[in-house]
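And now, chain A:
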Amino acid sequence: MTVSLAWALGGLLVILACCCLLDRQLRRACLAFIVFALVMSFTWWQLGVPWLAAAEALLGSLLTGAALLHALGRAGDVPRLPQRDATPPRGTEAPAHWLAALAWLVLAGLALAALLRSGRLPLDGDVELSLVPFALLVMVLGLWAFAHHRHLLRRLLAFNILGSGVFLLLAGLAGPGPEVQGLILVGLAVALVGSVLGVLLLRRLYALEESVTLEPGAGP
Partner candidate 1 sequence: MNSAASLLLWLALVAPLPLGLLAWLKPPRRMRAVVLAASALPLATLWLLPRVGEGALQGSLALGGLSLHWRLDALAALLLLLTQLVLLASAAYAVGHRRAALSGDVSHARFWPLLGGLAFALGLIWVAADLLLLYAGLELMGLCAVGMMLLPGKAEAIRAGLRYLIYALVGSLAWLLGVALLLGAWGTLELAGLAAVAEPDATTRIGMALLAGGLLLKAAIFPLHGWLVPVHASAWTPVSAVHGALVVKASFFILITLWRLLLPEAITAAWVLGMLGASAVLWGGLKAWRADSLKQVVAWSTVGQLGYLMLLFPLLAGTAASVAAMAWQATWLQLAGHALAKAAMFMAAGNLMLSTGASRLVDLAGTSRRLPLSLMTFGIAAVTLMGLPPSAGFTAKWLLLQASLESGQWPWVAVLVLGTLLTAAYVFRVLRCSFVEQAPRHEFHPLPRGMDLIPLLLALAAVGLGLVAEWPLAMLRQGGVS
Partner candidate 2 sequence: MSGAFFPIATLSTSLVAAAIIFLLPEGALRARTVLNLAAAVLKIGLVAWMVRGLSQGQTYAVEFPVLEGLAFVLRADALGIMFAGLSSLLWLFTTIYAIGYLEDSPNRRRFFGFFSLCVASTLGISLAGNLFTFLIFYELLTLSTYPLVAHRGTPKALAAATLYLRFTLTAGLVLMIGMVALHTLAGDIRFGQREILAEFGPEQRGTLIAIFWVLIAGFGVKAGLVPLHGWLPRAMVAPAPVSALLHAVAVVKAGAFGIVRLVYDVYGAELSQALGLLTGLAVVASVTILYASLRALAQVELKRRLAFSTVSQVSYVILGIGLFGPLGTIAALSHLLHQGLMKITLFFCAGNYAEELGIHRIDELDGAGRRMPLTSLAFSVGALGMIGLPPLVGFLSKWYLGTGAVQAGMPWVIAVLVVSSLLNAAYFLPVLYRLWFCPGPDHGVGKWPEERHLGRFETSSWLLLPALATALFSVMAGLLAGLPFTPLEWATRVANLEYLP
């Protein structure tokens, strides 16, 4: 993989993450996530870890995507979730969320800068390294969205994006060695289980209380 392809993939990932996280239309957001996961899978393949690519495609894209779509679907005799996030927008708290995310970004950036300056990174890791800024961006976007959104489905999406960002960062920093693969595989499995569990619970919660947030008072 060349550096420019890495740049292109990274940019694509950021855009897809934005699409996924900023859209109030939930189905669209889920679809964006599936595409995002597919791109991730492609990236893994390009980085020379096909097993990981397959796992990402299977666990991340297929199963997680299916689970997310299931949340919005009609299966079973429980009432269907509204297709649009109708929670009121955050008012004064929004800047704080941005600031927190920014601080997180700066912090991670500082750590990376220090790491780069120390020169202890493998020198031939340009491709991986060029993915790092995009990974950071994706991660921070995910983090922001997780803190900002109220709708639980969107928070699950945010969590998945955040996770992918972290995986990408991991690979970018340490290269796709066996340890990294192990970590990412565990992470993927956990994310899948978490998402499935989250979706099931969300449907249950909606069925019981017609609520899609954690705050008992706030309606959908």
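To be clear about the criterion, contacts are C-beta pairs under 8 Å (C-beta built on N, C-alpha and C of every residue); 3 or more make two chains touch, one makes a residue touch a chain; residues count from 1.
Per the selection procedure, all candidates are chains of the complex that A comes from, given by their letters.
Model, not experiment: these values are computed from the prediction.
**Student:** Candidates 1 or 2: which touches chain A in this complex?
**Tutor:** Result for chain A: touching candidate is 1.
**Student:** Would you mind writing out the residues of chain A in touch with candidate 1 in their complex?
**Tutor:** By the definition above, chain A touches candidate 1 via 107-108, 110-112, 114-115, 118, 120-121, 139, 146, 152, 155-156, 159, 162-163, 166, 169-170, 173-174, 177-180, 182-183, 186-187, 190-191, 193-194, 197-198, 201-202, 204-205, 208-209, 211, 214, 216.
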